[in-house]
Every structure is written in structure tokens, then in C-alpha cells.
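Right, one structure below, let's go through it.
Note that one protein chain of the assembly has been removed; the remaining protein chains are unaltered in position.
So that you can tell them apart, the chains are marked A and B in the order they are listed, and the count of residues begins at 1 in each.
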Amino acid sequence: MNQIMSNKRVIALYTLPALLLIMVLIYVPLALTGYYGLMDWDGIGEMTFIGLDNYAALIVDGAFWSSAWHSLLLAVFSVGSLVLYLGVSLVLASDVKGANLFRKIYLIPMLLSSVAIAQLWLRVYHPTNGVMNRFLTSIGIENPPLWLADTSIVLFAIFIPIIWQYAGFYIIIYYAALKNVPNEIVEAARIDGASPLQIAYKIKLPLIAGIIKVTIVLAVIGSLKYFDLIYVMTDGGPNGASEVMASYMYKLAFRTNEFGYGSAVGFFLLILILIVTYLIRKATTSKDDEVQY
Amino acid sequence: MKKKMYLSMFSAAAVLSLAACGSGDNEEASGAAGGNDDSGNNAAEGNEAEGNNEGASEDQEEVTLDFMHLWPQGSSPDHYRIVEDIISEFEEEYSHVTVEMEVLENEQYKNKLQVVSSSNQLPDVGMTWPAGFLEPYAEGEMFAPLDDILDEDGMRDDFVAGTVEAYSVDDQAYALPLELNIAPVFYNQAIFEENGVEVPETYEDLLSVIDTLASNGVTPIALGNRDRWTGSMWYMYLADRIGGSDALNSAIDRSGSFEDERLVDAAARIQEMVDHDAFIPGFNGLSDQEAKAEFMNSSAAMYLIGSWDLPNYTTNEEVDQEFRDNIDFFKFPEVDGGEGEINNWVGGPGVGLFVAEDSDVKEEAKAFVKHFTEEWGKRSVEDAGVIPGTQVNTDEVDLPDLFIDVLDELNNASDITLFADVQMSSSVAEEHLNMIQSLFGGEVTPEEFTEAHEEALQAED
Partner (left out) sequence: MSNTAAMEKSGQGIKIGSLRLKLSSMILYLILGLVALLQILPLIWLLLFSLKDNQEVFNLAPFALPQDPQWSNYARVWVDGNIGLYFFNSVLVTGISVILTILLASFVTFALTRMQWKLSKLALGLFMVGLMIPVHSALIPLFSFFTTIGIMDNHLSIILTYTAFNLPLTIMILLGFYYTIPRELEEAAIVDGCSIHRLFFRIILPITAPVVATTAIINMIYNWNEFVFVNTFISSDSLKTLTVGIQNFIGQYSTDWGAIGATLVISMLPILIAFFLLSNKIVEGMTSGSVKG
């Protein structure tokens, strides 16, 4: 048995193709990003080696740190919203009549491309014609917020569509995980007289703990390198009020001809993600835990 | 140093030669026509030469010429059609060349250009923007100098003076312009009449027009400042009207400082306008297109935009005829005691064609750029509503009056200040654009605004 399950040739056969692929297509670019980060390069012509100058500049770059802060906030919000998705999934995966239909409907927005989502939410937030402000004015609020134009709320205004955009993604994962919980265990508990809440809390959640941890990591990583809607809806503005690390990096690399510096930001972003992921792992993994990630 | 060159590029006299109007200029027009004939002859000669070549080696090697542009068929059908026509004409003339084009949308185009150039894979011919955008490509020796085409049968004179210079670095031209724009203030005559206001001639007039409109519940000005260059134009004009073209230009070319009193004053006036509720609510969160929609549905009275938008107010059948008839434009008002002239414009060339330095078919590519620029110049205004970088003879083209008026203004321009975000290097431009949003949003004082510019400009040196 053990011999079969530790057959080196099979292990190589199963893992090497994928490893090779990510080595070449992800790790080489990663290494190059690190390398470009040591260069003064506009992304077009010749590059010059400047050592750690880019990182020295990064340390004192206020715009970078404010974008990093925004990214961290987004990560916190995304992780917080997982509770909501989990709740919805618990309901959908229970025996509520019509759950199957609801599940499909709930996942529909996830099929929309970012282009469509951005256009939709721009219409929601439009200062005069938008769904939101038309509603607010109709209930008698005279000066409704200007949402994306207001530096003090733009960041939170943009978080909502982002979190909404990913709802389907997490719900579908939780749903599949909950459906994976053996029926017998749930039935047994029910016969013992456990309430649905108790079944969810005491039985289902512990059983899908592994996948919950995975989603926390995914939410954090996804948030820290998030780019799409911010780029389309606010372009990081007004004046950086909604800038996140990835959009800042993009601007440096592709707009202001500071590809070297942009790469340094990209590399730093990677290191930051590594640290945060490590911390989460530390915080959520107990010693005897079988689930490793 | 380099900057200074294209800052002062549009001299009054030079721009005057733009379009031939009236009898006096007819000579010149025919001269230009003669020039065209010449080039025609040359082309014929070229053909002969080619013919000879063909005689020598029947099978001239078939080559492919890659051409990347940003006028997709869906959004720009007129542009696209002209491009296709030009390509098929060219392929007829140079039978051994096949032109393969790749079309990308603006943003994606810019990204791809940078990615391909980092791997030395630029298309043989492509589009570039002037000045700040082009500079790294020229300095990185990615674009080929095109002075040889320009000097061939006097092609340089076909261009509106100053436009080629916007694509030049160290006195060498790296692209040939296809577009030239100025930015008038478009306004809705019906709204002006209803509210009993007149076209403002001074900044004070403008403020009182704004006040009247605002108190009547009409949005005075549509401004989509999420795109930032839109707000930048308002600042550029005020800076120009207060300090003349010198104030801004000397600050940028470093012969002066951005912490110039006149530039501070211009910034203060922007905030004064904001305080008077001049601009559409939430302008910092709106894109130019969203703001434009407010102007197009007659809920905003004024809109400052480049002349590329003229078709919307003239020929675009999708736009309500009554609305189009209501639209006129005025020159940006003067500021009392300011040094600027009312005939100064903010504007400049848009995209131009480059040839890749490493192209395998450089000769063909250059011929293509030359052919393209000439043919484009003949057709673009009439067929696509694009004012080309080459001179347009307003007598010979059939255009709506509003179009002719703008062309005439371009003709009479005393100076054209290049759009700030094009003129500055990309990183200074980014700071400028961000500060524009903050200035309009009231998050910085005029002093902080100019100080931030000064710092960014100094960091460049």
C-alpha cells in the first residue's frame, strides 16, 4: 500500500507537467519582476542597474503606502464578507424548497464580465441619474453623497461592487463543500434533536473548515492584488483616494514609464502577500491539522 | 531643452498658412496642388524604377508589413474604411507588399505597444502620440527618424507648421501627424437664450453666466473629471489667459517656476468657478463620456472639448438634429488684466504614424507612412470628421459651417498650447492630472497645487 502510494515515478508523472508549467510561466516572470525591480527602466528602451534604489524610493513613497493601506482594507472587508456568503450557502445547501433554483439565480452575476459590472455600478453611483441617488432624493435627502467623486467615501463605495462581484465565486465553493458533507451525519444529528442552526454551527462548519481556510487565503490574496473594477470605475481616483497596490503598479509600469519602479512595487506586493498568507496560516492551522495549505 | 522646442512650436505666422481661404491664398493652394503633382510624378518614377527592378528580378520578394492602429471598425467605421482604402491602394502600387493590420482599442493599444517594444517586436508601422508619449520610444531608438521622407519632395511643408515638431526629439521627427485639434467651448444656444445670457467675453462674464444658469437650476458646465485631462484643459486655459503662453511654458521647460503668481491665480480661479457651482455635480467621479451625455441631452449648457467632437454637433445622424443646430462654440474668455490672447488655443496633434527602427521592411514602411499621411490628409476631414496634421484647403472641402468655423479659428490661432498631459513627461503629467482632481475637489489650495507641480518638475531634472 504505502509503496504504491509513494511511487516516485507516479508522483513525478502527476506533478511535473503542472510544476513545469507554473515554473516557466509564473516563476520566471516572478523572478524577472524581481530583476526589473532593480533596474531603472522605462519599459521601452535600455535599462540600467540601480540596485535597491527603487525599494528605497518605495519606502518613502506616500502614494504607495496609501494604496497598500487601501488594499489591506479591501482584504479585511473581503474576509469579513465571507461570513455573509457562508450564511447564504448554508441556507442554499439546506433542504429549503427551491434552493436549487435560488442557487442558480444567486450565481448569475458572477458570469458577468468586469466590463459589464463596472458599467452597471457606474449607473448605480451616478451622482444625479444614478439608482442610488434617485432613491435617496425620492425619500427626501437633499444632498445625497457623490459616491465616486467623494474622496472620503469612494473607497468604500467601490468595495461594494467588488464584494458583490465575488459573492458567486465563494458561494459556489461553499455550496459544493456543504453538499459534500455526508448526509448521514446531518441526519443523525437531526434525529438527536439538533436545530438547523446547531447542525450548521456544530457539524457542518467544522467539516468544511479546511475549505473555509482556503477561501480566507484566496480572499486575502485576491484582494491584495485586486485591480479590475477599480481601474475601470475610478482609475484609482480622485487623486489616489481609491488607489490599490495593483492599480498603482499598473500606472507606474504602463502609464508613467517607470517600469522598473513598477516592478519593484509588484515584487513588494508579492512579498507582502507572502507575509500575510503566512500569518493567516499560522493563525488558522493547529498542529494536528491534517489540512495543509 | 527638448521640451522648449515643442512648447513654442506653433508660431502665429506658421499656423496662418494652414488653410487657404480667399483669393490671395489661391496661389498657394495651387502651389500645394502642384506639390501634389510632383509627388505624383515621383510616385510614377518610383513605379518605373520598380518596374525596372521587376524586369531585373521578376519575383521581387513578397513582404508583409505589420500595421497597428486604434480605429476599430465598430466604433470608427469611417476611419476604418479610409484606412482600408489606403491600404489597398498601397498594395496595388507596391504589389510585393501585403499590409497586415492589427486593431486595438486605445488603452489596450498603449499597453501592447509598450510590451512589444520591450521585446523589440514593434509593428513595422504604428500609431503614437506626440511629445511625452513618444519621447521614451525615440530615445530608446525604437522609432526610426523620418526626416528623409519629410525632405523628399517637400513633404514637410504639407504639414501644419509646428505639428511635426511635436513628434520631434533633438530636431529629428519620429512620427508624422494624422490629427490636429483645438479645444473650443461648445455651448447650447437654446439654453443661453432661455436664460437670457450672452456668450461671455471675459472671465467675469463667464462667472455671471454661470451664476445665472446655476440659479435657474441649469448645470452650467459639463465636466467629466475622472478622466482628468478634461479638467486640465480648464486650468490650461486660465493659466494661458492670465499669464500668456509664457507662464505655463516656462514653468514646464524649467526656465521659470511653477510657483508663479499667475499660475497660482489660475488655480484659484478654478476653485472660484467650483464655488460658483460651475460644474456638474460629482464631476470628479464622472468620465468625460458621462459628462458629455449631460451636454448632449441639453441639461448642461457648456462643454469644453477637443475639436474631435465636432461630428457630434454637425454630421452625426444619431444625434438629434435640433440639438445639433443649437450648438455653437466660443473662444475661451479673456481674464481682465491677463496677458493671454483670446486667439490662443489649447490643443495639439493627436496620433501620428511611426516606423519601427528595427523593421525588416523599413523602406516599404516609410513609403507606406508617406502614402498614408498624404491620402489621409485628403480624405479625413470630409469622410471621417478628423482634422489632419496636413493642411486642409477649406475652399475645396464640403463641410458643415461649424466645422469650417473651427478650421478658420485654427487658421487664425496666434498660438496653440499643447495639452498639458501630452506636453509633460508621463510622470509629471500623472502628478499634474492627480493635482487637477484635487484642485477641483477643493482638497488642495492653489499654492499647494503649484508647489506639487514644482516639486514634480524638479524631480525630473
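We adopt the following convention: a residue touches a chain if its C-beta (ideal position, glycine included) is under 8 Å from a C-beta of that chain, and two chains touch if they have at least 3 such contacts.
Computed from a predicted structure; not experimentally measured.
Chemist: Which listed residue, B:108, B:189 or B:215, touches the chain dropped from view?
Modeler: Going through B:108, B:189 or B:215 one by one, B:108 is the residue touching the chain not shown.
Chemist: Which residues does chain B use to touch the chain missing from this display?
Modeler: 66, 68, 70-77, 100, 102-106, 108, 111-112, 115-116, 118-119, 121, 289-290, 292-294, 296-297, 306, 308-309, 312, 318-320, 350-351
Chemist: Footprint of the hidden chain on chain A, which residues?
Modeler: Where chain A meets the chain not shown: residues 1-2, 4-8, 10-11, 13-15, 17-19, 21-30, 32-33, 36, 43, 88, 91, 96, 98, 100, 102-117, 119-120, 123-124, 129, 131, 134, 169, 172-173, 175-177, 179-180, 182-183, 192-195, 198, 207-208, 210-211, 213-214, 217-218, 221, 225, 227, 246, 249-250, 253-254, 259, 263, 266-267, 269-270, 273-274, 277, 290-293.
Definition applied: only the chains that are shown with their structure count from here on.
Chemist: Measuring centre to centre with CA averages, how many angstrom lie between chain A and chain B?
Modeler: The mean C-alpha positions of chain A and chain B differ by 40 Å.
Chemist: If you look only at chain B, which of its residues touch chain A in the complex?
Modeler: Counting only chain B, the residues touching chain A are 110-111, 114, 117-118, 136-137, 139-142, 225-228, 280-287, 290, 425-427, 429-430, 434-435, 437-438, 441, 443.
Chemist: Please give the residue numbers of chain A that touch chain B in the complex, ascending.
Modeler: Interface residues on chain A, with respect to chain B: 42-46, 122, 125-128, 146-151, 154, 234-235, 237-240, 251, 254-259.
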